[in-house]
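Every protein chain of the complex appears in place save one, which is left out.
Here is chain A:
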Amino acid sequence: MSTPKPRLTDGTLAAATDSTRALTAPGTSFRPHARPGRTKRRVTATILHVVLLLAGLAMVYPFVWMLVTAFKGLPQLLNQPLSFWPNPWQPQNFIDAWNDAPFGQAYANSIYIAILVVIGTLITASMAGYAFARIKFRGSRVMFVMFLATQMIPMQVTLIPFYLLMAKFGWVDSHLSLIVPAALANPFAVFLMRQFVLSLPKELEEAALVDGAGRWRVFWSIVLPNLRPGLGALAIIVALGTWNNFLLPLVMLNSQNLFTVPLLLQSFQGQFGSINYGLIMAASAVATIPMLVAFVIGQRQILNSMAASGLGGR
């Protein structure tokens, strides 16, 4: 779902990763020494803080609203004009949402699908990326160009034949249709891993190859450990993309016990309409809050991975 980066020369990505490492570190931005107008700068900074804080609050307002609305009871929701804060605060919507739809099951499904897709992608993409970067074999250039070309085909274009193929495989209404193709066909991941391998010094492997280690041994015990930052970035991107994927689970899955979190959320809404939207917001909160918490914990890694890849998980 992406195009090759323009003028991306070998090793560029490593440079990008290094510079983005400082992304969230405070005090790392360039400040020329002793420029005049210290007070003026301080005023500018204060104004920027105020404006950005207001804009930032506007960005998260929908989440705050979701949360407070989830605590409102039906009597309050039907009451006009509506107050912002719940009165009284009541957790009933959360209890109802959790009981009315198998959110626990959906979480388990989403987590294990994401883990399998991530592990599969990391292994296959780093293998292919390593081969394209370091091993000389006939047709490798042609294959690599083919990889880049297939990146131009959006998944939506092949959706219908893909569905028919999955039906042939007997993978409709099975998690296999979400796991196997995702783990085995990710040209972007191959491209990303190739860039990371190219940024490693060749000398690392050369000594081992001279000493008689085979390619697999070199890959497994020398290349992979050194690829750790790249693998981490790829894992985050792939996990997020898999977790938030909607169209494919929508098309592939029919049984509710197989649903992923977004799919269950959507079906929950379809089931309960929009009258008790406190309930809908509680369901949305159940589906979003764990992700937001995970984001706050891993914020630095996530932001750096996104910046390094240049396009995130779409």
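Everything below uses one rule, namely that contacts are C-beta pairs under 8 Å (C-beta built on N, C-alpha and C of every residue); 3 or more make two chains touch, one makes a residue touch a chain; residues count from 1.
Methods note: contacts and distances are computed from a predicted model.
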Name under which UniProt lists the unshown chain, selected from "SWIM zinc finger family protein", "Adenylosuccinate synthetase", "Protein FixC" or "Sugar ABC transporter permease": "Sugar ABC transporter permease"
Selected residue (touches chain absent from view) among A:V43, A:I95, A:A108 or A:V157: A:V157
Omitted-chain contact residue, chosen from A:I95, A:A108 or A:I135: A:I135
Those residues of chain A which, in the complete complex, touch the missing chain: 1-3, 5-7, 9, 11-12, 15-16, 19-20, 22-24, 26-30, 32, 44-45, 48-49, 51-53, 55-57, 59-60, 62-63, 65-66, 69, 80-82, 123-125, 127-128, 130-132, 134-138, 140, 143, 146-147, 150, 152-154, 156-165, 180-181, 183-187, 190, 202, 205-206, 209-216, 219, 240, 243-244, 246-247, 250-251, 261-263, 265-266, 269, 274, 277, 280-281, 283-284, 287-288, 291-292, 295-296, 299, 302-303, 306-308, 310-312, 314
